[in-house]
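Every protein chain but one is kept in place in this view of the complex.
Moving on, here comes chain A:
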Amino acid sequence: MSNEVIQMTDVSVAYNGTPVLDSINFSLDVGEFCYVIGRTGAGKSSFLKLIYKDVNPTKGLVKVADFDLSNLADKKIPYLRRRLGVVFQDFQLLPDRNVFDNVAFALRVTGQKKRFIKQRVIEVLGLVGLSHKRKAMPDDLSGGEKQRVVIARALANEPRLLLADEPTGNLDPEASASIMELLHQINNRGMSVLMVTHDYEVIRKFPNRTVQIENGSLQDIKVL
């Protein structure tokens, strides 16, 4: 098994002939935490989509969690995604089922046994501090709590890598800080975290490796 959970070599992405990412190189080690910053439209989301294979590179090599995405058949994409946890800014919780079922859903759709599902959901809800809210409906939760449920769902399948697309974007500073603490706690348990953000305050408060996407290229930077 490679020590790198993500490996990109000379990767380009274009939409209808317009380049978004141009010959970028990037790698993320197992257990590493990395921020991705850049202006709106710079290609941050495309960068994440490359990793969970929602877009294909126009050229270059992408390897994620031991999957070679360049040759990955469409049928194999679900198996790649089971190795990733994805957290979006807009939560994407299912409003018609409670917290427990929202998390259990990730395990049910991958065909896990009922007993295991119950045990694992209780475990991850405990990890994000929401065991007591397992019967609550999403509409009854605060923004921070919703994001915790999404993180719990992302962790349910014990992924190797957590991708977070502006997870604090819709949250107040206090909830934001608590989500960042949770992400670092998860990272400390050995999981790699790749987080897209444009909140420099968050980066200053929780410093980690940071890469910037600008004009189609990607480079490591220091945020002061």
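Criterion: a residue touches a chain if its C-beta (ideal position, glycine included) is under 8 Å from a C-beta of that chain, and two chains touch if they have at least 3 such contacts; residues count from 1.
FYI, contacts and distances are computed from a predicted model.
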Task: Write down which listed name, "Cell division protein FtsX", "Succinate--CoA ligase [ADP-forming] subunit alpha", "3-isopropylmalate dehydratase small subunit" or "DNA replication and repair protein RecF", is the UniProt protein name of the chain that is not shown.
output: "Cell division protein FtsX"
Message: Just to verify: which one of A:V86, A:V121, A:L141 or A:L218 makes contact with the chain not shown?
response: A:V86
Task: Write down which of A:P78, A:G126, A:P173 or A:P207 is the residue touching the left-out chain.
output: A:P78
- prompt: Just one of A:G17, A:G41 or A:G111 touches the chain that is missing; which is it?
  reply: A:G111
- line: In the full complex, chain A touches the hidden chain through residues 45, 49, 52, 54, 74-75, 78-82, 86, 88, 90, 92, 94, 96, 105-106, 108-111, 114, 153, 156-157
